[in-house]
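One structure, as structure tokens, below. Some questions next.
Note that one protein chain of the assembly has been removed; the remaining protein chains are unaltered in position.
Labels run A and B following the written order; every chain starts at residue 1.
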Amino acid sequence: MNSLRRLGQYVLDSVEGLGRASLFFLEVASGARKLIRRFDLVVQQVFAVGVLTLLIILVSGLFVGMVLGLQGYNTLSKFGAADSLGLLVALSLVRELGPVVTALLFAGRAGSALTAEIGLMKATEQLAGMEMMAVNPVERVIAPRLVAGIISMPLLAALFSAIGVLGGQLVGVGLLGVDSGAFWSQMQSGVSFHEDVLNGVIKSVVFGVVVTWIAVFQGYESVPTSEGVSRATNRTVVYSSLAVLALDFVMTALMFK
Amino acid sequence: MIQRRQLELWVGVFVAAGLLALAMLAFRVGNLAAGAVTNGYSVQAEFNDIGGLKVRAPVTLAGVRIGRVSSISIDPSNYEAVVTMELDGRYNNIPVDTSASILTAGLLGEQYIGLDPGGSSQYLKNGGRIQVTQSALVLEKIISQFLFNVASKPGAEKK
Partner (left out) sequence: MSTTQTDPGASGALVEIRNVHFSRGERTILNDLSMTIARGKVTAIMGGSGCGKTTLLNLIGGRLRPSSGQVLVDGISVPELGTRDLFELRKRMGMLFQNGALLTDLDVFENVAFPIREHKRLPEPILRHVVLMKLETVGLRGARELMPAELSGGMARRVALARTISLEPMLVMYDEPFTGLDPISKGVIAKLIRELNTGLGITSVLVSHDVADTCAISDYAYLMGQGHIIGQGTPQEIRQSEAEEVRQFMDGLPDGPVPYRYPAPDYLKDLLQEGPA
């Protein structure tokens, strides 16, 4: 009976949390409209969220592409289809790995930093101080970060996929001797802009919204102590990773019939 | 405020690089460049069986890509597949008696249309039709044909 009650309580809490997060999102979204006049705030956050995540994205993208080149070659050459290596590398990256791995790395690098930063601002009363200075922290602090996350994610994912393709080419063509012409032409004829590239971009935009939303919400709702902030940071990474993977499944099912 | 300028510069570099990567995905990796055939023209061809041919499959002439398949439908009068191809406007001197066949890249690769130029001095125009076509080779049909041939050969069973 007790565990049943706990389960019920847990479900209720979760639903309530979701409701609060949704209302918070609406509040931020309506605050974001005022950012057109304060675009400098967004630029600052694109630096913090996007530029500072760039290096890890580029390095990971390169390695993921190279691994795809190696593994793909090993499997494809068994069927005498090594010429399709470019297609395999590009499709894997553009459809799935680019958006998903970028979103996971983004959650770990930028998302956790966002949560910690906002949580710390709350713990040190900076947000309360803004309120008392008649500045709405949701408009001034949260909204620019959300917008910056949504702008940065597709760009990061595109960079990841692009450098991944180059990494695949490096291994496939440079090391394993796949014909360069076949590598690129198979890729071009097999990868469709509308179905593959565009859907990948849509995925990464959705991931950008979700991961940044979770990050700023967890920061804003965190218990304003050092323990509370570290817990919130942890939750950001766990929740956003799960959300990204689950949403990826749903979107893949809808997009690639 | 040098620091601020620097920050803006970095953001600019980041956004430009991201857009560049997106463009690369669209044109170099994807087929947007191939899809956007400038002042192209379309021709049609009917096939008994197109096998696994798909929209946006390449159309080649002597191995060179000159266009793509833009749509595939069924002619309701004779149940043949009607394939519409979008050809690059630069190649406007393809003879009318050219033949089209559906080929496979590699043993199990994807299928594409190969054009074999004829000798006529009249050229295909927009909305034109390729008369001579060869359908796709469907593996099951080839195998069953082969088995049928073996079985019907006299003396084949006696050995």
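The criterion applied here is as follows: contacts are C-beta pairs under 8 Å (C-beta built on N, C-alpha and C of every residue); 3 or more make two chains touch, one makes a residue touch a chain.
It should be emphasised that the depicted structure is a prediction, and the values quoted were computed from it without experimental measurement.
Participant: For the chain that is not shown, enumerate the shown chains it touches in the whole assembly.
Facilitator: Its contacts among the visible chains are A.
Participant: Decide which residue listed in A:Q126, A:S230 or A:T252 touches the omitted chain of the complex.
Facilitator: The single option touching the absent chain is A:Q126.
Participant: Of the residues in chain A, which ones touch the absent chain?
Facilitator: Residues in contact with the chain left out: 120-121, 124-126, 128-136, 140.
Keep this in mind: only the chains that are shown with their structure count from here on.
Participant: Per the centroid of Cα atoms for each chain, what is the distance between chain A and chain B, given in Å?
Facilitator: 35
Participant: Going by the contact rule at the top, pick out the chain A residues touching chain B in the complex.
Facilitator: Chain A reaches chain B through residues 43-44, 46-47, 50-51, 54, 79-81, 83-84, 90, 94, 151-152, 154-156, 158-159, 161-163, 165, 184-193, 196-197, 200-201.
Participant: Quick one: which bits of chain B touch chain A in the complex? Just the residue numbers, please.
Facilitator: Chain B residues touching chain A: 7-8, 10-11, 13-15, 17-22, 24-26, 28-35, 56-58, 65, 105-110, 112.
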